[in-house]
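Every protein chain except one is present and positioned as in the full complex.
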Amino acid sequence: MAEEFEPKLIAFTCNWCSYAGADLAGVSRMQYPPNVRVIRLMCSGRVDPIFILEALKRADGVLVTGCHIGDCHYVSGNLHAEVRVKLVKKALEMVGLEPERLKLEWISASEGEKFARVIKEMVDQLKKLGKNPLRDG
Amino acid sequence: MSSIEEEQEEQEKQEKQQSVLVLGGGVCGIQVALDLADMGFKVYLVEKKPSIGGHMAQLDKTFPTLDCSACILTPKMVDVARHPNIELLTYSEVLAVSRASKSFEVTILKKSRYVNEDKCTGCGICAQYCPIEVPNEFDQGIGIRKAIYVPFPQAIPLIYTIDKENCIKCGLCERMCEAEAIDHNQQPMKITVTVGSIVVAVGFQLFDAKNKQEYGYGRYDNVITGLDFERLVNAAGPTGGHLARLSDAKIPKKIAFIQCVGSRDEKSGNLNCSRVCCMYAIKQAILAKEHIPDADIHVFYMDIRAYGKGFEEFYTRAKEEFNVKFVRGAVSEIVEIPETKNLIVRVEDTETGELLEKEFDMVVLSVGLTPPSDSEAIENILGISKGEDGFFSSPDPQIFTVDTNIGGIFIAGTAEGPKDIPDSVAQASAAAMKASVALVQLTQEEKHVEK
Partner (left out) sequence: MIDKPRIGVYVCHCGKNIAGVVNVEDVAEHVRNMAGVIVAKDYRYVCSDPGQDMIKKDIRDYQLDRIVVVACSPRLHEPTFRRVLEESGLNPYLLEMVNIREQCSWVHMDEPDKATEKAKDLVRMAILRSQLLEPLEIKEVKVLKSVLIVGGGVSGISAALDLAEMGFKVYLVEKNESIGGHMAQLDKTFPSMDCSICILGPKMVEVARHPKIKIISHADIVRVEGYVGNFKVKIRENPRYVISDRCTGCGECQEVCPIEYPNEWDINLGVRKAISVPFPQAVPSVYRINIDYCLQCYKCVEACGAREAIDFGQKPKETELNVGAIIVAIGFEPYEPYQLKEYGYGTYQNVITNIEFERLINAAGPTEGKLIRVSDMKVPHRIGFIQCVGSRDERIGHIYCSRFCCMSAIKQARQIKEKLPEAEVYIFHTEPRTFGKGFEAFFRKTREYGVSVVRGRASKVLEDPETGNLTVFVEDLSLGKPVEVEVDLLILSVGMSPPKDLESLSRTLRIPRDPDGFLLEAHPKLRPVDTHTAGIFLAGACQSPKDITDSISQAKAAAASVAALLSRGKIRVESMIAHVNQDLCIGCGLCQEICPYQAMTIQNKKSKTIPALCGGCGTCASTCPEHAITMKHYTNKQILAEVVTAFQR
């Protein structure tokens, strides 16, 4: 019997909002699938397109999270993150990769429930999309 | 006494005068403590509850920005915990204050937590195993906590406390604690400190809505106060952020907010405006709409006081973007329909002159702010005077807002009178400024006298 496909998800979080939201999910004991590996940055504006592209060589999906617009601890970092993710999505479309494999979500420090839900939904969606053809191994 | 000893005594005296006592660990007390500590003074922050954070920690979002309250408060709480100049004394109260030359000698009682503060790591295993459940005060009695508890997950300090009244001494917590931090025989401790200046930031208490009998709070399940509402919409609250009726957990579709409950009201004994309720009701109306987009929301008011930065825009948003209906009218009575537990609100629409009776699933009473419960005790201990409204007051509240009738003692925040968070924070820094000037002048005087 074939084993169920377990997608691999890499998530970039910002120290002030989304990482704290992920912590709150833990404090509240909200359960979500263990498919995600979180990389902590100070700001979503730090996310360089090459991080996303390298991540897509090793994982089936990439999640970029940050503060809600207007709440960025560094004023405008998340605005830049938004623009970059849009550009990378367009690039992915051009090489024929499903743009749903890259997601951008704003998660505040109080949205533990949202963090858990976003992970669950993305893992479910990646299960449907199947293994990332660009991924090694 | 030798000159070296005299010098040492003098240095100790100087160091003592460079310290400040801050009473109250809400957002105001926290700001005073941080400002003074950053300036280099030693701060004793005394808080009667097991954790700092005050009422702001109970809020979901704050007006007019709809910032998450805990998100902006907890970093400041952590700063307090970590600051090398701040000694945090929680679950403690001031017993007595006496004048010692130009300083104050303060006796503080550290109540027994029955948990060793140095050993507890805040891991929480004890609470998981504790068999006793009691209503959680932090959740306005809507949620529960154990007999060994922290009031909320981000509590500072993150140290458990045993509520001896409800503890049955089963010993399970002691057995499960791997840090061996439980001590059922712990005794309260008295500490004496000498400080050069005191800042009183003991906050407020909400008007007890039960005193407005015609509104049915305490008798009707679905009549709640503004703070009850905050805990219901809070994602970390007793319902996980689901705005539901307390009677049957159903989602309310018609919600009424009643303003000026306990304020501008002769019968309640308070003729003054509580300054924040217009805005917090508008905020809660918007939050209710965000949670339940098809809800029908009415706000029954006398005047809408949307005076601060961004307030008027917030009020306009509520009307135009969220379709909240504002009705200028005095609510005479609320009556419950026993079968559905819905409520009938009887109101005179002062603009049309009509007498209305409207049915709602849920009614939120925007209760006002009153002086804190221990204000009389503090008045007796410190000797500072109150104004006519019962809040602590400066002899000249217009120009010298944070002063009191006693030199070296200052007031700030809602203890001085109702105000919102930005005004409390600004006043906190103002009080810190005055306290620091008082301390500097104290040392200068000493130096001058010596010469």
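Letters are used for the chains, namely A and B, taken in the order the chains are written, and counting of residues starts over at 1 for each.
The rule we apply is simple: contacts are C-beta pairs under 8 Å (C-beta built on N, C-alpha and C of every residue); 3 or more make two chains touch, one makes a residue touch a chain.
Values in this document were obtained by computation on a predicted structure and should not be read as measured data.
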So which of B:344, B:406 or B:440 would be touching the chain we can't see? B:440
From the list B:110, B:231 or B:275, pick the residue that touches the absent chain. B:275
Consider the whole complex, including the chain that is not shown, and state which of B:242, B:264 or B:346 touches that chain. B:264
Those residues of chain A which, in the complete complex, touch the missing chain: 8, 10, 15, 19-20, 22-23, 25-27, 29-34, 37-43, 45-51, 54-55, 58-59, 73-77, 80, 84, 116, 137
For chain B, the residues touching the chain missing from this view: 27, 31, 35, 38-40, 62, 64-65, 67, 72-73, 76, 82, 118-119, 121, 123-125, 177-179, 264, 271-273, 275, 303-313, 316, 328, 350-353, 387-389, 391, 393, 396-399, 401-402, 416-417, 421-423, 425-434, 436-437, 440-441
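Basically, only the chains that are shown with their structure count from here on.
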When the centre of a chain is set as the mean of its C-alpha atoms, what distance in Å lies between chain A and chain B? 37
Which of the residues in chain A come into contact with chain B in the complex? 17, 20, 24, 27-28, 71, 108-113
Touching residues (chain side chain B, partner chain A) in the complex: 60, 67-68, 70-71, 74, 153-154, 235-236, 240-241
